[in-house]
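All protein chains but one are shown in place.
Moving on, here comes chain A:
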Amino acid sequence: MRLILALVLMLTGLPAMAQNGPVQTLLQTYADDIAKPSRRTIQPVLDDLAASGLPAMPSFLEAWADKGIVQRDEDGLFFYGTREGDIYVLRSVEDGSDAGEVGRREASELKPNAGVRRLIGTALVQFQLNDPDPARRRAALESLSRSPSADLLEPLRASIEGEEDPALRARKVALDRLITVRFGTDLDTRLAAIDWMSDQVSLEARAALNGLLTTDRIVGAPDADANVARVLTVGDDITEADALALLADEDILPPEVTRADRDAALIAALDNGEVAGTPVHTLNTEAARWTAYEELAAAGQVPARPPEDAVATLLAENPISEVYDEPDPTITAAAEAALAEVTSRVARAQAADLGLDALSLASIYFLAAIGLAITFGVMGVINMAHGEFIMLGAYTGYVVQQVVPDYTVSLIIALPLAFVVAAAAGVALERLVIRHLAHRPLETLLATFGISVAVQQIVKNVFGTQAVPLTSPDWLAGAWVVNDVIGISYIRIGIFVLALIFLGVLVYILRRTRLGLEVRAVTQNPGMAASLGIDPDRVGMATFALGSGIAGVAGVAIGLFAQVTSEMGAGYIVQSFMTVVVGGVGSVFGTLAGAGLIGGLQKGIEWLNPSNTLAAQTYMILFIILFIQVRPRGIVAQKGRHAQ
């Protein structure tokens, strides 16, 4: 029969095959199986199709599973077919080129059933996993990781051998282990996969291990063959309320009379201003109400209150245990051990991540505070408008971006410009206000506060109260990701680098230049410095320009990741003061230490209490207040005119 069919096919199909390429030829070999596939017989055909390695084969398989293939009745050839009204538009299975059209009744659509479609899908994955294009291989792996299934395990394993791209190969190995753990049937390979996972930190591995360890809470004695994780102790492992709720789910109701029940019963028994002989107006305490209820119970009108230990007895009679969904205790024990190992590794990675966060926060605080520290050191004044220099810097960046649309170029322009703008504002403040209040530190503090209020409001009037955008260039937008736990955005790395640069520049200026020499001289003894020919006013002005300029640059950097508003400076001013006070006034390294301490502390407290950053700030400020008790002059205590 089959032979005759093949003969007929050869006779009628020969001309067609001649025009058609290798795909059609191969398909025609299995024309019957393809046209009417069954789940039992199709596998060898699929294997053969897959083994052909034809480049057009994956798209054919895809279309087949999608019911996008038609067979022309006239010659039995297969085409991609799209139905348009009464006709099918045909395209060649070789290269998708146009192959005419055919009436609705002259061709039949291939409709593989669900089982066959799954097999086709598996064969397809096999194709995609071995696709020459790495991007397609990656896409196949992604879809595999989204919807893993046991069928795909074989093709995945088979494809590992031939994989040349090391990253993809690692990914394939990882996926193999993940799927093995979940769907594997062989105990040893699963244990090996669990063992492999104990070396990972990725979210996937943790999810896979946790997936093995899911439990159900069972009330009463568990089955003999159940894989019991533990028996819960009420009070320690589970609250009494939760335990009672579980019992209630099992229709084992706690024999309790709630206050609401009691009150309802009392109201129901209310008769002529009396409840069971008690006048109602005396029922104004909890004790009186319970007494009345017990009287009702004694009269048999309501259910009696259970004895005091009823709940305890009930809980004792119905132990609650957690039972693993995974039946094999060997697997769960191995998974528990692996998870413990992974958890401790994740904890170490989190500590490293926290360290990075703290470092990044510390560099922000350092940038914000260093200007304040050196002006305070040299001139002995606290500049409350320092935060406004940060804000001015950020707004400079915003204005530059409005003029220069390219983000990279505008950033390159904005950084020096912000320095200039803020430095000019700083010099103006120094000449117009601070110089006239020389040696009156408290009044300087308040006068600069007045400036701060005025500048904030002016900026608000000019730019509006809404936050304005300061967009970072694309190359700064991503994040450096070490693994699923450790990662830090490039902007924060950039700020860290910026802080390092300014640290270096400042140390150079203060230690190696004439200006630095004069600054240090004025800081230590202004009178003596002046008599040696140093002009303290000029030094003060230069320091102010430098300190304010750095604040302006810090403003651009901060604006890249935080909101640019007229109040943004005010948010940093208290932190900056803390940094200066903790670090020690007038010292670059003191400020560095202060920034490190405050940044680390804040991140540390946030880690201990992650839900509440407000509380973290409160605790941090309290800590600093106590710190000042121990070292009133900061970590690096200043020696000079302001030291007492």
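We adopt the following convention: a residue touches a chain if its C-beta (ideal position, glycine included) is under 8 Å from a C-beta of that chain, and two chains touch if they have at least 3 such contacts; residues count from 1.
Following the convention adopted for this analysis, contacts and distances are computed from a predicted model.
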One chain of this complex is missing from the view, so tell me which of "3-phenylpropionate/trans-cinnamate dioxygenase alpha subunit", "Urea ABC transporter permease subunit UrtC", "3-oxoacyl-ACP synthase" or "ResB-like domain-containing protein" is its UniProt name. "Urea ABC transporter permease subunit UrtC"
Tell me which residue among A:A351, A:L622 or A:A637 touches the hidden chain in the full complex. A:L622
Of A:K67, A:R230, A:R348 or A:H439, which sits in contact with the chain we cannot see? A:H439
Residue of A:R72, A:R137, A:R289 or A:K603 in touch with the missing chain, whole complex considered: A:R289
For chain A, which residues touch the unseen chain? 263, 266-267, 270, 280-281, 283-286, 288-289, 382, 433, 436-437, 439-443, 445-447, 449-458, 460-461, 570, 574, 577-578, 581, 612, 614-615, 617-618, 621-622, 624-626, 628-629, 632, 641, 644
